[in-house]
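Provided herewith is a single structure, encoded as structure tokens, for subsequent inquiry.
Removed: one protein chain of the complex. Kept in place: all other protein chains.
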Amino acid sequence: MDIQTSLYEGKLIRLGPIDHEKDPEVESRWTHNLAYLRLLGASPARPVSPAQMKKKYEAIEKEVEESKNIFYFTIRCREEGRLLGFARIDWIEWSNGTGNLTMGVGDPQDRGKGYGSDALSLLLRLAFAELNLYRLSVVLGEDNPVALQFFKRFGFMEEVRRRKALHRDGRTWDLLHLGLLADEWRAQIRNDGNES
Amino acid sequence: MNHELLQGKYVRLTAENPEVNASAEARWWQDSEYFRLLDSESPHLWSEKKLKEWFEKGLEKEDPHSFGFSIRTVEGDKVIGFVALFALSWKDGDTLAAIAIGEREYWGKGFGTEAMNLLLGYTFRELNLRRVGLIVFEYNLRAIRSYEKVGFIHEGRIRGAMLREGKRWDWLMMGLLREEWEARQKEVV
Partner (left out) sequence: MSEDLLRGRLVRLTAESAKTLAEPYSRSSQDSEYWRLETSDPARLFSVWNTEKELEKFLEKEPKVNEFYFSIRILEGDVQIGDVGLGVVSWSSRDAFVGIGIGERAFWGKGYGTDAMQVALRYAFQELNLRRVTLNTFAYNPRAIRSYEKAGFSHEGRVRGALSKDGNRYDVLYMGILREEWAQKEEK
């Protein structure tokens, strides 16, 4: 990997900026599928209108600009630039080299097609070879086994289990913290290199 | 007197509306190689909307310590990059300069070199400053060659200032005095 290899262009997707004109409607549609929002976190899931989404995007760029420790990307189809999802690296503590990753592919029809994997490969390289972080965390609900498997495939390890931290549909779930160290990622890349 | 200060054979330096700059920059930043050759800062992908706000704010302020121009091709009238002066000290007659060509097809063809020379002409003959400095990353060989061609002299290295792809890279400091540049202009003629 070198300076010439694009940080943002994957095989199927690319990481891109927010399109304030087109994206609000698309993401508003995703939020009307509460299952999607529930996969993303513990906050009460609530649908958002395109106008509200527009305001959210403005707020996101503002906090990215002011905080200096947040990165936000849209995940877009490489060909037509269609919005597929988002990725966020935040809670960055520069002196400790730590960060937290959240990502999602919005439309269930777009899942299982390799977009997430493609995006995560790029994001890990960004986190470790450009931002020079020491480690990356992901926080997920136990009720999201697909995502758990997904991150574990990339080498993330379960580190913390917050018992019964999620309460939905009358039952509780644990909230899991997964972690991947930069050295572990580098070892994987080396091994992949050797194999090919 | 040469009144065509900002006009060259292949490029000219212009002032553009915020939306023109924003649209171009938003596109160029998505090419991570462009970004990594130009900037040591973090890889944010700003929206066109955000960039337009910044350009507008920049114009409103009219900072006396910075000058920015867009680079337009003479043939085709295309906006291909920008040049700028920043950290300008009037009392010392000293400034830093930056240049970037965002359109890949125009890399390595002399467009950047000519744009830099136009900027230097403006700096030395219109602003009457005494020296121009610049910082370039050690892995940006094409730019280093271009600056040497225009007359910049190597003045030092900030060792290991950047960490990318797990490697430390130096920042090269280069500088050019007015008399050195003027002497070269006479030679060329």
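Couple of notes before you dig in:
Read from first to last, the chains carry the letters A and B; within each, the first residue is number 1.
In this text, contacts are C-beta pairs under 8 Å (C-beta built on N, C-alpha and C of every residue); 3 or more make two chains touch, one makes a residue touch a chain.
Because the structure is a prediction, the values reported are computed rather than measured.
Taking every chain of the complex into account, the omitted one touches A. When the whole complex is considered, the residue among A:V26, A:C77, A:A165 or A:I189 that touches the unshown chain is A:A165. Looking at subunit A, the residues touching the absent chain are 41-44, 93, 95-98, 134-135, 137, 158-168, 172, 175, 177, 179, 181.
Everything that follows uses one rule, which is that only the chains that are shown with their structure count from here on.
Between the CA-based centres of subunit A and subunit B the separation comes to 35 Å, rounded to the whole angstrom.
Across the interface of their complex, subunit B is touched by residues 1-4, 6-9, 14-20, 57, 61, 64-65, 71-74, 126, 129-132, 186 of subunit A. Contact residues of subunit B toward subunit A in the complex are 26, 29-33, 35-37, 42-50, 139, 163-166.
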